[in-house]
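With one protein chain removed, the remaining protein chains of the complex are shown where they sit.
Take a look at chain A:
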Amino acid sequence: MSIHAHRRTLELLDGEYASIHHGRSHDFDDLREYQPGDDVKDIDWKATARSHVPLIKRYIASRQHTLLLVVDAGRNMAAVSESGERKAELAILVAGVLGYLASRHGDRVALLAGDEERVLAVQEGGSEAHLERMLRQIDEAVSLDGPRSDLERVLALAVRRMRRRALVVVIADDVAYTHDLDVHLGRLQARHEVLWVSIGDADLMARGRDRRELVGVDSGQGLPAFLRRDRRLRRAFDEAAAERRARLEEGLRSLGIAAARVSDERGAIAALFRLLERHRRARR
């Protein structure tokens, strides 16, 4: 299992890294048939001359990808997820799974987390300890007393800072798909391959037994339990929430960004695998 990179010259396969580490010769394994879209300058003309088909060379240095985790570290992540867990836990789980997959694959993982005030940038590294450190930093950064979330700002930073081509995984929540978001994601996607993971926000009209008041983390506004019994409001909310998610999905799809929504810990792994599968199949 790996995070697929669509650029043919940067093709990453499990077997390839295994061959590198085992120190086998490059002469055959490192050549691959030319496929439309590959850079012409990558063609190994000598090998092509020996063979019937055009073959392309692959550069080991290029095979190491960078996985950039863009994580919202603001107050929103300290809120409760759809399943009742702290959203940060799910975000860390997602970041951990994807980072682990990448580091096992030989890729390097970097982190860019932030909110409306802070920026938490961790340089890329390949070890599991490095990943572990990043995850801990996310956990420490996210708190209810922390600054508000500002995903657009973090994405703009990612556009500005990440010059090298990378796989970018944005870990956000059920944000509204705004124009700014569209612009930043478009820029990011132009240079990188972007994957999107939504951490499912709590259903504000949750039918659960919990009678407590809901408190919005960004404004401190309370939503008394009374509102959850209002049928008209419930219908309106369900419609609006579905529309909001549909707009986000639609926007991401139009940018060619594969997206998944993780709403609880149990379904997280399956959702991520579906995400990777969708990403692998996506047309560029």
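Brief remarks on what is shown
We adopt the following convention: a residue touches a chain if its C-beta (ideal position, glycine included) is under 8 Å from a C-beta of that chain, and two chains touch if they have at least 3 such contacts; residues count from 1.
Assume contacts and distances are computed from a predicted model.
The complex includes a chain that is not drawn, and of the options "sn-glycerol-3-phosphate transport system permease protein UgpE", "Tripartite tricarboxylate transporter TctB family protein", "von Willebrand factor type A domain-containing protein" or "AhpC/TSA family protein" the UniProt name matching it is "von Willebrand factor type A domain-containing protein".
In the complete complex, the hidden chain is touched by one of A:183, A:233 or A:282, namely A:233. Of the listed positions A:4, A:75 or A:105, the one in contact with the omitted chain in the full complex is A:75.
Seen across the whole complex, the unshown chain contacts chain A at 75-80, 87, 144, 149, 173-176, 201-202, 204-205, 210-227, 229-230, 232-233, 235-237, 240-241, 244.
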